[in-house]
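Excluded from the complex is one protein chain; the other protein chains are retained at their positions.
Right, chain A next:
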């Protein structure tokens, strides 16, 4: 029995301690925001926040998460009341198919918590592990910049012009 704190709620998981968090979220708890993209730690679709840092939940065993705080993007806001990073992603229309987007938002949230006023290089570096095949990178980066400004930090470099 492992106790996990996810989005502020405690869950008792009667599973194999080696089971990756992603499968617990999706198959046991019905929390589908974190996506299965590869199960191999290669794409970032499954990214969640663990103690505020980005973690690929598909390769994070639940045994490693006791006494830690897990946050999925369900914990950041909802479709009706989106959180600031989610709102920035809406405003910049960063989602195309949307499958990579929850992982991108989790990663952006973690970045802005650690570095509220990121440089362009820091932003691209932080977002790099998450893949997007729709090619909406420019909109995602704009959303991160917008969120940085909205959350009071700001950005170091001026945003590139995009209409």
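Simple rule for what comes next: a contact is a pair of C-beta atoms (placed from the backbone, for glycine too) under 8 Å apart; a residue touches a chain by one contact, two chains touch by 3 or more; residues count from 1.
Everything below uses one rule, namely that contacts and distances are computed from a predicted model.
Q: There's a gap in the complex where one chain should be. From "Aspartate carbamoyltransferase", "Xanthine dehydrogenase", "Xylose transport system permease protein XylH" or "Acetyl-coenzyme A carboxylase carboxyl transferase subunit alpha", what does UniProt name that chain?
A: The UniProt record for the chain left out of view names it "Xanthine dehydrogenase".
Q: Quick one: which of A:49, A:112 or A:127 touches the chain that's been left out?
A: A:127
Q: May I ask you to list the residues on chain A that touch the chain which is not drawn?
A: 16, 19, 23, 26-27, 30-40, 42-43, 45, 72-74, 77-80, 82, 86, 89-90, 93-102, 105, 123-125, 127-141, 160-163
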